[in-house]
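A single protein chain has been omitted from the complex, and every remaining protein chain is retained in its original position.
A, B and C are the chain letters, set down in written order, and residue numbers restart from 1 in every chain.
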Amino acid sequence: MRFASDNRAGVTPEVLAAVEAEAAHPGGGYGEDRTSHRLTEAFTEVFEREVTVFPVLTGTAANSLALAGLCDPWGAVVCHREAHVLVDEGGAPEFFGGGLRLVPLPDDGPDADRIDAAALDGFLRTAAGGRNDVHQVPLQALTLTNLSELGRSYTAAETAEVAGLAHRAGLGVHLDGARFANAVAGTGESPADLTWRAGVDVMSFGATKNGAIGAEAVIYFDPDRATGFERRRKRGGHLLSKMRFVSAQILGQLSDGNWLVRARRANEAATRLATGLAAAGLASTGPIDGNELFVRTSATEAARWQAAGVECYVDESSGSAPTVRLVTSWSTTDEEVDQLIALAGGDPAREEKA
Amino acid sequence: MRFASDNRAGVTPEVLAAVEAEAAHPGGGYGEDRTSHRLTEAFTEVFEREVTVFPVLTGTAANSLALAGLCDPWGAVVCHREAHVLVDEGGAPEFFGGGLRLVPLPDDGPDADRIDAAALDGFLRTAAGGRNDVHQVPLQALTLTNLSELGRSYTAAETAEVAGLAHRAGLGVHLDGARFANAVAGTGESPADLTWRAGVDVMSFGATKNGAIGAEAVIYFDPDRATGFERRRKRGGHLLSKMRFVSAQILGQLSDGNWLVRARRANEAATRLATGLAAAGLASTGPIDGNELFVRTSATEAARWQAAGVECYVDESSGSAPTVRLVTSWSTTDEEVDQLIALAGGDPAREEKA
Amino acid sequence: MRFASDNRAGVTPEVLAAVEAEAAHPGGGYGEDRTSHRLTEAFTEVFEREVTVFPVLTGTAANSLALAGLCDPWGAVVCHREAHVLVDEGGAPEFFGGGLRLVPLPDDGPDADRIDAAALDGFLRTAAGGRNDVHQVPLQALTLTNLSELGRSYTAAETAEVAGLAHRAGLGVHLDGARFANAVAGTGESPADLTWRAGVDVMSFGATKNGAIGAEAVIYFDPDRATGFERRRKRGGHLLSKMRFVSAQILGQLSDGNWLVRARRANEAATRLATGLAAAGLASTGPIDGNELFVRTSATEAARWQAAGVECYVDESSGSAPTVRLVTSWSTTDEEVDQLIALAGGDPAREEKA
Partner (left out) sequence: MRFASDNRAGVTPEVLAAVEAEAAHPGGGYGEDRTSHRLTEAFTEVFEREVTVFPVLTGTAANSLALAGLCDPWGAVVCHREAHVLVDEGGAPEFFGGGLRLVPLPDDGPDADRIDAAALDGFLRTAAGGRNDVHQVPLQALTLTNLSELGRSYTAAETAEVAGLAHRAGLGVHLDGARFANAVAGTGESPADLTWRAGVDVMSFGATKNGAIGAEAVIYFDPDRATGFERRRKRGGHLLSKMRFVSAQILGQLSDGNWLVRARRANEAATRLATGLAAAGLASTGPIDGNELFVRTSATEAARWQAAGVECYVDESSGSAPTVRLVTSWSTTDEEVDQLIALAGGDPAREEKA
């Protein structure tokens, strides 16, 4: 029962097939190849507009390179206090950004780990109302994550509200889309509506958690923002000679709408799991927008699950009633889900019938 | 006729098979997986001693991360004036090294692009004999490349001489082994003799040019030197969640001695090509130690080759008698080689009989 | 009535005399001179132990250079959310620290802007109890400020409590002593007790606000901590050829106990002002530990003061009842103080008699 992380899953057949097809022939180096050009076309279709696309290897690289383009070394990027860039990337944004500062919103409302528009508004007003001279670190960008770290989505309208506030304060807007496919699948809104139409300037498009080997893309909706990106990518060691294999992975994922098929599967598994656990008396701590859920249980119960083979993350800082994180993926089977529900004392069969 | 670069070649069957096998099952994240552990064992066997192994994605990342560990931000790394780290990595060593300086040897002798021991000795004596106070940038490391950029190898004895001079001056020693397999195949000396037994402290082991998709490894022969590496790698965005796929590629290459089989094939093709071209009156500019050769011809002839479908790099800065670089790879066929020889006016058949 | 900042004041006669004396003769360059050596002796006496002393020009440079020595580029420095390094140094700590992160204590208790030991303890336990792997930014140092930004002092016991918690968690301890003289004068405790005996590893000793032209010193209590400092200082452009003039300023200040005489004068002026204003109905928002006080008044009253020639900082983010910051200096006269008290409706004469 693998619910530890969607990046523990294997690789989808379509990604593997794309790599195999690429391996069958030689190709141009450093992203100057047909597959990479086709990738740009594919993204143009997905986003309903011309885009500038830069494949990279990791989400950390994608986020850090994108933020470095939005913010001076002496500037700051506003983020949520639970943002992956802040808590899980080992200082990479500061490194790529030449010492820029990440500023978590001091109070960002009651809404799980999504940026609260009212809290952001208040913060930007205070920051703008206070001193803004050479002694301060000027706010220059905002980054938001969809799905959020805790599995919540922003709708297009919610994204537009947050991005609008940022733009009014003169900040560029970055979207960390490590699980963007799950957000699209969950909201049912279009990639365009969730990004550039809502004011996103640049995004990290995640493929790895959705079944790729290791492939992400930085996508600029305004090509002018991309100045310097190629230099930064090369300088960060993220320009592969055989970049075409990275492009191939994402292209394989995008083809035939596979990326959304896979994301939907992951989301459905999470919903099935949440429903089953709730019936067993273990309600999720929040709505299920994508492929993550959190339940609060006893330390004993959590230990029992793990002993029974459930791979999951248990937040032990919560003490005797820890929060358990359960992440589904494109490869999660109904059997796995039902096995866990049964373990928790639920009745998967009933769910099946309902 | 593909002689442009060994990184244009495809992927060897054994690498592809290793990726496919890895894709068939889930695995631990971020290098904490069985395949990665087996990779360390495989390298331990290859180098006849315990080693600390860190897979990364690109040679640029491998070199830059390794050098950052050998040199303070205010220090300098001595290199050849043709070194890849200096002329082909877009400033990555300076970036990862926090602003360290690359110092090309001012006069490094007549020997193609290998570091000349006498020239190095003179340079280190001058540098040491001059001022070395807080106003200067202290020399802290040396990097050498085997095969060199121009396809020349260092023997174990030559490596030991250069590394010995560096150590006596207090410098750490890094080996850029983007084509290390070709050097081992060409010299016939053992990996251990060519590295740690000769005084190399840390190396970049290249797999990409030898048939991987994108996989290199930084190998520390002294684990104490590795302090901070994991932090740097994460911070540079080079820690993949599915690192096991990178490890798998290299492991597939190392298994059954494949890496040397492939490198030998590339070297043989280069020798065959050089012999044939020489017979046609186009002598190589230097000895063929590995899988690269350089011939000087007329601009007209170079253009004729390219028109006939020869992919190769023509150094136009050489004027009307340009130098043509020809690189073979594991995938180069005798047919391709003979086709080019014939095009150059040679007689491949005669070679065959000889 | 100059209460805007102690760095607006002029230069004390003893500092000017020291500069003039230094100007009368040539001297060694780059800190290799008799005056600089005498400065180290003077600090050795002040701190009752051997110390390593590095003069620099600004408090920002002193703090940033000191923190860079305590924290890796991928590490973090814990500070108060009002700390000068965080809110007033334009990102200098991140710059000198190669991208290190400043982490303000998330909830640091009710105690103005001093680090609350209980809050720090809780934070360090959580941070240590949570994940601490390669994905996080490890906490490596703590910085505290005495006097604090809001003019509050730490006693030796309070310093020891905070520093002790930091050390137990493996953090180095830095003290920002831009107004250290005022803290010594205010607490009546010895420089040694307020620093190394309480666990401070390195401090920034401020002279500028206490009557120098521009002179601070980084003081290491453990010489081993100073490794790399000279390289960093040179590299930051903070090694003056005529460093002896910087040393002379501080030496002039330290001679004959002048530094404490001047600081006491500033503190007395603040106390006199606070007492007078309180009698006029304007109580300070907190205790007066040094040379700063804060009073809350109406926007109208604040405007009236400024119109009458009072130089002071009015925090307009507080709305219709703004907080007014009043800073005294070595040059503040009783006349200035009494003039402001009178303006506020108080009776300086009464104070005089009391």
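A few points about this structure:
To be clear about the criterion, contacts are C-beta pairs under 8 Å (C-beta built on N, C-alpha and C of every residue); 3 or more make two chains touch, one makes a residue touch a chain.
These figures come from a predicted structure and were not determined experimentally.
Interface note: of C:Ala61, C:Val200 or C:Ile288, the residue touching the hidden chain in the full complex is C:Ala61. Considering A:Arg235, A:Arg264 or A:Arg325, the position touching the chain not shown turns out to be A:Arg235 (whole complex). The chain not shown here is touched by just one of B:Ala17, B:Val137 or B:Ala299, and that residue is B:Val137.
Annotation for chain C: contacts to the undisplayed chain at residues 2, 5, 7-11, 16, 19-20, 22-29, 56-58, 60-62, 64-65, 89-92, 95-96, 208-209, 213-214, 231, 234-242, 245-246, 331.
Taking the complete complex into account, residues 30, 72-74, 98, 134-135, 228, 230-235, 239 of chain A touch the chain not shown.
With the whole complex as reference, residues 73-75, 87-91, 94-95, 97-102, 126, 129-130, 134-137, 316-317 of chain B touch the missing chain.
Methods note: only the chains that are shown with their structure count from here on.
Here the C-alpha atoms of chain B line up with those of chain C after a rotation of 180°, rounded in steps of 5.
Comparing each chain's Cα centroid with the centroid of every protein Cα atom identifies chain A as the most central.
Relative to the C-alpha centre of chain C, the farthest chain centre belongs to B. Centre-to-centre separation of chain A and chain B, using mean CA positions: 36 Å. Separating the CA-averaged centres of chain B and chain C is a span of 53 Å.
Each of residues 89-91, 95 in chain A touches at least two other chains.
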